[in-house]
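Here the complex is missing a single protein chain, while all its other protein chains stay put.
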Amino acid sequence: MSTLHTVNKSSFTNRALESCILICRSSDGILLLEDGVFSALKSAPNATALEALNQQGIHIYALLNDVKARALEYKIAAHIQLISYDEFVSLTVNFNRVQSWY
Amino acid sequence: MSTLHTVNKSSFTNRALESCILICRSSDGILLLEDGVFSALKSAPNATALEALNQQGIHIYALLNDVKARALEYKIAAHIQLISYDEFVSLTVNFNRVQSWY
Amino acid sequence: MIVPVMIFSINVQSPPSSQASYSAYQFCRALLRQGHNLHRVFFYQDGIYNATNLAAPPQDELDLYSEWQKLSKEHSVELVVCIAAALKRGLLNQEESIRYNKAGHNLAEGFTLGGLGQLIEAAAVSDRLITFGN
Amino acid sequence: MIVPVMIFSINVQSPPSSQASYSAYQFCRALLRQGHNLHRVFFYQDGIYNATNLAAPPQDELDLYSEWQKLSKEHSVELVVCIAAALKRGLLNQEESIRYNKAGHNLAEGFTLGGLGQLIEAAAVSDRLITFGN
Amino acid sequence: MHKKILLISRHAPYGNSIAKDAFDAALATAIYDQDLSMLFMDDGIFQLLRDQQAQEISQKSFTSMLSALPFYDIDKLYIHQESLEQRGLTIENLIVDNATIVNSAQISNLLNHQDHILSF
Partner (left out) sequence: MHKKILLISRHAPYGNSIAKDAFDAALATAIYDQDLSMLFMDDGIFQLLRDQQAQEISQKSFTSMLSALPFYDIDKLYIHQESLEQRGLTIENLIVDNATIVNSAQISNLLNHQDHILSF
């Protein structure tokens, strides 16, 4: 029983991701989308915390379309998985529920 | 020649005030309004930085109507001046220009 | 691996000027492509602005308003607009326009006005309820 | 102390659901009370939603739409709505409604559509230009 | 069908309509007889402060809306401990006296018992 968390705000300006990270546990997942993909940058606030979560087995995803639109494809942290809209849907099927942080 | 800065976002969730503080100099002023008045709390992020600015002669204001609406009247830092909409207008007259951080 | 077919409902709370509305639309398209069932899209808060029939976006920009309508037509998707949120923001169908004695109405075809109960009913019958907020 | 009389213009960029629109309105009222001149209120971005004539807010809530109109009437204040922002969001006067072949129009009395040049002209002739954003 | 729904309210009152709209959704959920819990976290905590005077900005105070919750049998109220502490507040500052203070780990657990989350 685990939760997919989506975050669509940049952690450079908004603390939504910070709260999401506090709540995220064990088998949860985090999807960064829209302006949230800026938080996938290696230089982003909470980048270390995201990587630590990943090492605990929490998968971190970023929406590829949003990453490409913002020219971040070659700048994001290595542990973050890029996914399509179709894979976004599959994630919501595989997790039990979704919490949107905005 | 000085600038009035208005900030209408809570510093608990948004970093607009942080940037405002970076730019603020000498004879400038800062007005907290709407959800920005939460940043007037003694416990708010950047509270120390705001007080340091105040000691450098930068006046920090908060809109009284917004403070009362949010039940903060007896919780805000002592150096912050509470003002009315009328005094807000006077400030914009006395400063040379306004930058809105939102 | 067998992928279960699920019933989705979507809660759109963002105006057309926010990318969250577009994300919601793309998510709906993707789940339908995969054979899932889209029970209802519920428009709440500033999300109701997606349902106007008076918008004239520039020719070289995406017309998200029309895309919602096409989605509804092609897949018989219910597009329900929160009536309380719509009334206070100036989005009306003919019936509400008459009731409130307004000069016109602007709810686009394919959208219907409904109460918050429609959001809750959607939650009750759906396997997944996804919020797109701003 | 002699308070100089100044010319103000206001740039409203927030929708009615944001308190920034209300703050802009109260600021306008306050500056007029003090004898200043309000040259123009310019509505841009989601701020254009303040100018609809179809809103029916609950009886026990402030009707900010009507308040803008009263302000304009009582003090002959120009309320100018950015035409490009309005068209793409579905706010039209009769002329634009015909031009784009739309079913109706919903720009409230007291408001006019105008280009971004009206924001710049306001800046050029005003002593103070204040933005209310969201 | 009867679903377990958690409404998470994270936004400050008054600056925009999100917090108010969350309340309206909570009441609707209760009316339609779903199993509703409500969690206040981040700036959503500020909705619960005593002595709000929203008439100062021509709005209605959350204080009165909150007092309506028991009449709708909405009694599973949760408050995020870290959010409360970060804001320098204690439960005595808040108008709700029947809420449960939960830490981040407990919230994670709370989420795991829900069918749906209504995110505000």
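Going in written order, the chains are labelled A, B, C, D and E, and every chain counts its residues from 1.
One rule holds for everything that comes next: a contact is a pair of C-beta atoms (placed from the backbone, for glycine too) under 8 Å apart; a residue touches a chain by one contact, two chains touch by 3 or more.
No experiment lies behind these values; they were computed from the predicted model shown.
K.L.:
In the complete complex, the non-displayed chain touches which residues of chain B?
P.N.:
These residues of chain B touch the chain that is not shown: 1-3, 15-16, 19, 22-26, 28, 96-102.
K.L.:
By the contact definition given up top, give the residues of chain D that touch the hidden chain.
P.N.:
11, 13, 44-45, 84-85, 115-117, 119-121, 123-126, 128-129, 131, 133
K.L.:
Please give every residue of chain C in contact with the chain that is not shown.
P.N.:
Missing-chain contacts on chain C: residues 17-19, 22, 60-62, 134.
As a working rule, only the chains that are shown with their structure count from here on.
K.L.:
In this assembly, which chains make contact with chain B and also with chain D?
P.N.:
E
K.L.:
What chain pair has the highest count of contacting C-beta pairs?
P.N.:
Highest contact count among chain pairs: C-D.
K.L.:
Indicate the whole-number Å distance between the mean C-alpha point of chain A and the mean C-alpha point of chain D.
P.N.:
Taking the average C-alpha coordinate of chain A and of chain D, the gap between them is 39 Å.
K.L.:
Between chain A and chain C, what's the gap in Å when you average each chain's C-alpha atoms?
P.N.:
From the centre of chain A to the centre of chain C is 25 Å.
K.L.:
Counting only residues that touch at least 2 other chains, which ones in chain B make the list?
P.N.:
In chain B, 8, 12-13, 34-35, 65 touch at least two other chains.
K.L.:
On chain E, where are the residues touching two or more other chains?
P.N.:
Within chain E, the residues that touch at least two other chains are 14-15, 17, 42, 57, 59, 115-117, 119.
K.L.:
Would you mind giving me the full set of chain pairs in touch?
P.N.:
So, checking each combination of chains, I get A-B, A-C, A-E, B-D, B-E, C-D, C-E, D-E as the touching pairs.
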